[in-house]
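Of the protein chains in this complex, one is absent; all others appear in place.
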Amino acid sequence: MTALPSDSILMRHGVRRGEVAWLLLAVACAFVFPEYLSVGTSVLVMVILVLSFDLLLGFSGVLSFGHAIFFGLGAYVAGWLSLAGWTEPISAVLLAGLAAALLALVLGPFVLRLTGLPLLMVTLALGVLVFEAAHKATGLTGGDDGLSGIRIAPVLGVFDWGLGGRTGYVYVLAWGVLIFALLKRVVSSPFGVALQGIRENPGRMRLIGNAVLPHLVLAYAISAAVAGMAGALFTQSNAFVGLGVFALDTSVDVLVMLILGGIGSLHGALIGAPLYMLLKHFSSQWNPFYWMLLIGVLLIAVVMFGRGGALGIARHAWQGLRGGRR
Amino acid sequence: MSALAFILLYGISYGLVLCLIALGLVITMGLMRIVNLAHGAFAAMGGYLAITLMQQQGWPYAPAVAAAVVGVAAIGVLTERLLYVRLYQRPELDQVLVTIGFNFVVIGVFTLLFGPNVLSITLPPALKGNVDLGFREFEVYRLMTAAICVGVIGVLWWIFERTLVGAKLRAAVDNRTMAQAMGINVPLLLSATFALGCALAALGGALGAPMLPMEPMWPLKYLVLVLVVVALSGHGQVRASVGVAMIVGIAETAGRYLFPQFGAFFIYLLLIALMVWRQDGLFVPRRAAGVA
Amino acid sequence: MSTAVPALEAAGLSKHFGALHVTRDVSLSLQHGARMALIGPNGAGKTTLVNLLTGVLKPDAGRLRLFGEDLTQASASRRTRRGLVRTFQISSLYTELTVFENVFIAVSECAGASFDLWRPAGKRIELLERTEALVERLHLHEDMHRKVSEIAYGRQRLVEIAIALAMKPKVLLLDEPAAGIPSNELHLLLGAIESLPAEIAVLMIEHDMEMVRRFATEVAVLVQGELLMSGTPKEVMSHSEVRAVYLGAAGTERFEGKVLAHAA
Partner (left out) sequence: MKNLLLRAAAVLCCAGTLAFAAPAGAQEPIKIGFVGPYTGPFAVAGQSFRQGIDAYRAIHGDTAGGRKVELIYRDSAGADPTLAKRLAEELVVKDKVAMLGGFYLSPEVAAAAPVANAAKTPLFIVNAATPALMKMSPLFLRMGQAINQPAELAASYARQSGKSKGYVAVADYGPGHLVEQAFMARFAGEGGQMVGNVRIPLNTADFAPFAERIANADPDVLQIFLPPGAASVGFSKALAARGLTKKIMIIGQGEAEDSDLPLFDDSIVGFKSIIYIDANATNPENAALSDWLKKNAGANARPNSFNIGAFDAMHLAYKMLADQAGKPFNGEAAVKALEGYSFKSPRGPVTIDPATRELVQNFYLREVVKGEDGVKRNKVIKTWERVQPVAMK
């Protein structure tokens, strides 16, 4: 058996240097910028959410404008659990992921039959519908006021959630590493390879005997589970959850982050979310509409000229430096 | 009885404006085979342009609207030549992303130029006030808008069904390769169609400004409604879109009137149910199951 | 003819779209290891027949059996899993993936691995080795790690066949495999087809008479959705109706090998 090139979709397993570097950087941030840990935590939560979206869009080719429903459901499940007295955080994250996955298993068989504009419209409509329903169900969601008074027990019974957010940062980072490793496992598996086949040519997959819909539904459920876990982490690290978690903006932001970072490798999420939030932070002095202008131009530029987002650009630059082939 | 009259009058006048905007999108999407989420931006440009001409240049209403339509058609051709040409061969995802990006840019520019607030259009005195229809009062403005929409849709209908240009257009919407083989200058046709689509959008945006007031977020806020019409019409189904737009307009109005609490739900539930039931469009005969 | 159960047996297949009858009462049977060609003029309904056989379309009437098992109502993917595999007239591949990855997807699917979420694909040595073997069998090793969209069209056709073989077909339908292949690459295709395992029954839909002559032991002629006749190539050729309807004088010449150039 001759060796496969390292950039083959069959060779996604194994730890890359870049991944280790990213983790070291994330840990270093905790020491270098201790005042910004709560911002850092929210960046990490978004990284996890974008990872989940990459499985869906980048690997399975499902363009959804309703990803926030899973993030939001997970966030509220964590909130409800806490208010009901279930303050243990780790199990709450798992339960939130489970709830989101179940919702995806229910919706998936209907939604994933569609492609193109109908798929886009139905996921968008689902997103809006869930938002409106959450808005109406003030008894469950707290309406515009959200759920406050959320208490979270110390992580593993030891690490207390004080002001400053060190516990939150390390906790979310640990979840991020775990989830990344699991997702990586999934996308490197024959299942992950089949998903990429479905993304490229679903009709052909069917004709080689692949059960396309079940594959997509499973991918949808995994993606939803991760999004739900991100939602739970969001609630736990903020000790608050409001309707914003269901907002269409969340779905669109996630899409933009993924595209900016680079699609279909899981690594784009690691870069895209921090990049987007950093850009947003530094342009926060501006009117948010200038921010839209900036993001619009970036989006067009990345798609038209810089295929592969920040990751793709970096890779090209690296190959250029090394006088690379291809 | 009065409820029914209200729902029909307001629903149809609302649906007609939607129809005008959506028709532009149905034609361009049908012909160009791209997912164009930037259509709302052109409609909003129409509204803003008309308002600017009236407020800053002191133009009267009718010429301002007409000039806005022509102006946006020109912007449309420019955009098509510079941006959309590069998208025809791209995957759907790229088209979605670029057109969303275009929306963001347009929203940013609107805010820069016009500020974040609503800009209202001043109607000429003749269009203000109500007219007595015998069974109830009705806004002159809505009546006039409905009449213009019916007129424009009628003319389009005539062009599509009765003229050579229309035949070519239908042929190209149906089967672009075939049209090319028949010697139709497709690039020119694409530009012309895009201009037509943008002109319709701009007309809808300018005429509809009192119903759907101009604000920077307009392109995204009302895009969903327009897309609902397009998605339910089915691919390139120009005729179906008229019917669908009426249904959406009436359903929206009825939903908000009869169930104001859940009015916002109504249209989305309808969309999801119909799309899952018939993803090719409402009035499209179902294709034989499983055709690749 | 052997008396064993035929590999593939179609009986009385009919299909119409509206008033247009595209397939009328077609019956044919492929024995184990058969090499049959299906010929017919443009618009004879050859592709519709292939779609009916593979389950892309459902027939209005008629039955289909694979090794005696009734698959008339089975979905395309079920038929594929049963060993009824096809290639496409127009290449339908995963164009952004490499040749190796294209074949691997089919190998993995056939091995039932596509629901394995845990073991990395790159460590499934048995799958990788089978993929490599198929790639080599079709002489694709040079292009193995290039994207399908970047290789020559003729070689893309070979990838099609490699994918079909990866699915361990018992009955293989080749839908105009030579379409679009430049003549200087045709020998690769012919070589590949000639080296197909003998036990596979092959039905080839083809225009190119040179291909048919070299490949087929049986020929079936489809005209206006109806099976005009079938028999050995010689029998078919000597049939006056076939000549009249389909081949014409020029066709006869080509069939008899006087014109060898490939016709598009």
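Order as written gives the chain letters A, B and C; numbering starts at 1 within each chain.
Throughout what follows, contacts are C-beta pairs under 8 Å (C-beta built on N, C-alpha and C of every residue); 3 or more make two chains touch, one makes a residue touch a chain.
Everything numeric in this text was worked out from a predicted model, so none of it was measured.
The missing chain, though absent from the view, touches A, B when the full complex is examined. Here the missing chain is touched by one residue of A:143, A:214 or A:306, and it is A:143. Shown as candidates are A:38, A:87 or A:115; the residue that touches the absent chain is A:38. The set of chain B residues touching the chain not shown comprises 2-3, 6, 10, 14, 116-118, 120, 122, 130, 137, 139, 210-213, 215, 221-222, 225, 252-253, 256-257, 260-261, 263-264. Not every partner is drawn; the one left out touches chain A at residues 31-33, 35-36, 38-39, 42, 132, 135, 138, 143-146, 148-149, 162-165, 234, 238-240, 242, 244, 284-288.
Keep this in mind: only the chains that are shown with their structure count from here on.
Farthest chain from chain A (centres taken as the mean of C-alpha atoms): C. Averaging C-alpha coordinates per chain places the centre of chain B 47 Å away from that of chain C.
Each chain gets one centre point, the mean of its Cα atoms, and the points for chain A and chain C are 43 Å apart.
Within chain A, residues 203 each touch two or more of the remaining chains. In chain C, the positions touching at least two other chains are 56, 76.
Residue ranges of chain A in contact with chain C, taken from their complex: 1-2, 4-5, 8-14, 185-186, 188-194, 196-197, 200-201, 203-211, 215, 218.
Listing the residues of chain A that touch chain B in their complex gives 57, 61, 63, 110-111, 113-114, 116-118, 120-122, 124-126, 128-129, 132-133, 136, 203, 252, 255, 259, 287, 289-300, 303-304. Partner chain A is touched in their complex by these residues of chain B: 29, 35, 83, 86, 90, 92-94, 96-98, 100-112, 116, 216, 224, 227-228, 230-231, 261-262, 264-265, 268-269, 271-272, 275-276, 279, 292.
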